[in-house]
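Only one protein chain is missing; all other protein chains are in place.
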Amino acid sequence: MSDTTLKSDGGSSMSQTQRNWLITVLILAAAVAGSFVAGSDSLLYKVFVGPFVEMYEVPDLFVQVLWEGLVAGTLYALVALGFVLIFKASGVFNFAQGIMVVFGGLSLVGFYAAGVPAFLSLALSVAMMYGLAWTVERVVLRPLVNQDPLILFMATIGLTYFLIGFGEFIFGGEPKTMITQEIGLPSGSYDFDWFGGFVSFQKLDIAAAVIAAIMVGCLAVFFNKTRIGRALRAVADDHQAALSVGITLRQIWVIVWFAAGIVALTTGIMWGARSDVSFALQVIALKALPVIILGGLTSIPGAIVGGLIIGVAEKTAEFYWGPLVGGSIESWIPYFIALGFLWFRPQGLFGEKIIDRI
Amino acid sequence: MNVAAKDIAKGQNILEIDGISLSFGGVKAIRDVSFDVKKGEIRAIIGPNGAGKTSMLNVINGFYHPQEGTINYKGAKRHDMRPYVAATQGIARTFQNVALFAGMSTLDNIMSGRMLKMKVSLPWHFIRFGPAEREELEHRERVEHIIDFLEIQAIRRTPVGRLPYGLQKRVELGRALAMEPELLLLDEPMAGMNLEEKEDMSRYILDVNDQFGTTIALIEHDMGVVMDLSDRVLVLDYGEKIADGTPDEIKNNQNVIDAYLGVAH
Partner (left out) sequence: MFYREAGQFKTNYRTDQAVFPIFQDKIGVLVILAFLFLVVPFWFNDFWLNSIMIPTLIFSLAAIGLNLLLGYAGQISLGTGGFMGVGAYSCYKLTTIFPDINILVHILLSGFFAAIVGILFGIPSLRIKGFYLAIATLASQFFLEWSFGRIGWLYNYNPSGAIEVSTKRMFGIAITGPHATSLTRYLIVLSIVVVLTWVASNLVRGRIGRAWMAVRDMDIAAELIGIRLLQAKLTAFAISSYFAGVAGALMVFMWLGAAEVESFDINHSFLILFMVVIGGTGSLIGSFMGAAFIWVLPIFLRAAPRVLGVDISAATVEHFNFMIVGGLIIFFLIVEPNGIARLWQIGKEKLRRWPFPY
């Protein structure tokens, strides 16, 4: 067996995961038992029982929180998707995905403000994302080909800085309002009387979910049915193989950065419509990072499912547990959820088992 | 080797492998293999590609954990262990595709083999004067002996990533020797070498065995080398043991000839 590539920790690793489960379940059981013993004013009760009682007793609120989580999750998933597209095809961890979101949103608003009709603005923004992809390939990636991944990662941070300066220079630093109605996005909300309470779904959020689903569908078709898409998948596995299909690496990089750019533009529109389009938006790149640990850097389904899990978990945690520690735990709780998840599944949600070769 | 008969025959076993089976998912890499290694001998493991040779070394030094069977090392029975523990018990190893620390110099690579022998605790390393430096110099001297022995003085300061393959193999042997192992596992020490380099390497292996009395288990494809160097040979094919004996016995073993030349089924 001269080139064995599998690491057989078969037996031992399984038992370790099982042990992790066992420990966790035991601790949880002890905590719940403890909280009943200690009574409903104890901290244990407030952490381990109280929130669930509240979810059960006020279901309309719970549904609303879940919905908010799903919507946020959709947007995280979109950003994560942008990361994954680029990483899968070029091995670049693209920190600039966040600023690309801002850039997409800003250019749309910017074109419209300059008097261009809404849908033409949209088209121009798409063209702009293509220009960005082409420039990045030409100026940043091509000279850095075959460098250490860390170097490429740093280069994308440099790119982020550049785009922040460039964007502020062109569009100005102040927040702008997304042209929601003009490009045909719905507003208002559907309100329901559920569970004796009141649940509200923003039409915009529903539209976001639908558009995200359509986009993922298109990407799936693109990757599975088209020649270029198949080449892209090939390049993720083997650069030589991709070249033999007759597509150069450079073209592929432009294509994936363009695809990631379109995903970013969509994210920018959706997120911008919910709040404002401003440079503060680029922090959603950081929001999407735990999604990537959870779903794996190379898995598109992982990005989507991971995004939804993180979104829901984050909102639920913030709403039900946040007040116990002073709130605003949204900033770090997703990371801890992702890390906790790795405790059970080091390879992530859909990742393959990490194999050591020797 | 001739010195050899070396009382090996009556020597005690340093390693006994008993009924080891190893599989990855559904693929069986090793099936119920048993053999032993006697103290002070050179033991070769041969077999066609995919026979489970490297997997066997990986089992011995704790990188793979077999599903079945036991390993008896220096009289203590074990089922599996962490590679770290194997290292502390005196098992050193070189790899088929050189596993050196590419960013470090030759000297540092071999010094890293002394890791387990260095005991001075962390706080002393902050100031370096005193115990930490004394220890460093003491081990440096040992390492210089190894460097002399392997004749690689000139590349002491060169990052090993820049060295040619043959020299890298030699440095790797140096790192393993620096551990002063009782059992040295060599995975294709001569792969990709030209004749001259092979002769050098054979010399080093014999010298290590003679001078330090190190027990050696090696995998090698060059039959000439195997037959010349080793005291006993184990032959694996498709994860099973098909022969075990002295080089002369192996040469004439029908199973081995079939495995290597192929046999009409």
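Here the chain labels run A and B in written order, and each chain numbers its own residues starting at 1.
Simple rule for what comes next: a residue touches a chain if its C-beta (ideal position, glycine included) is under 8 Å from a C-beta of that chain, and two chains touch if they have at least 3 such contacts.
It should be emphasised that the depicted structure is a prediction, and the values quoted were computed from it without experimental measurement.
A.B. asks: Based on the whole complex, identify which of A:S35, A:T74 or A:T160 touches the chain you can't see.
C.D. replies: A:T160
A.B. asks: Touch as defined at the start, partner being the missing chain; which of B:E16, B:E136, B:D200 or B:E240 qualifies?
C.D. replies: In the complete complex, the chain left out is touched by residue B:E136.
A.B. asks: With the full complex in mind, choose from B:A99, B:A191, B:M227 or B:I257 the residue touching the hidden chain.
C.D. replies: Within the whole complex, the residue contacting the unshown chain is B:A99.
A.B. asks: So which of A:I292, A:V312 or A:L349 would be touching the chain we can't see?
C.D. replies: A:I292
A.B. asks: Can you name the residues of subunit A that touch the chain not displayed here?
C.D. replies: 93, 139-140, 143-144, 147-151, 153-155, 157-166, 168-169, 173, 286, 289-290, 292-293, 297, 325-329, 331-332, 335-336, 338-339, 342-343, 346, 348, 356, 358
A.B. asks: Could you pull out which residues of subunit B are in touch with the chain that's been left out?
C.D. replies: Residues 61, 63, 82-84, 86-88, 92-93, 95, 99-104, 108, 111-113, 115-116, 118, 120, 122, 125-128, 132-133, 135-137, 140-141, 144, 175, 179 of subunit B touch the chain that is not shown.
The rule is simple: only the chains that are shown with their structure count from here on.
A.B. asks: In whole angstrom, what separates the CA-based centres of subunit A and subunit B?
C.D. replies: That gives a centre separation of 47 Å.
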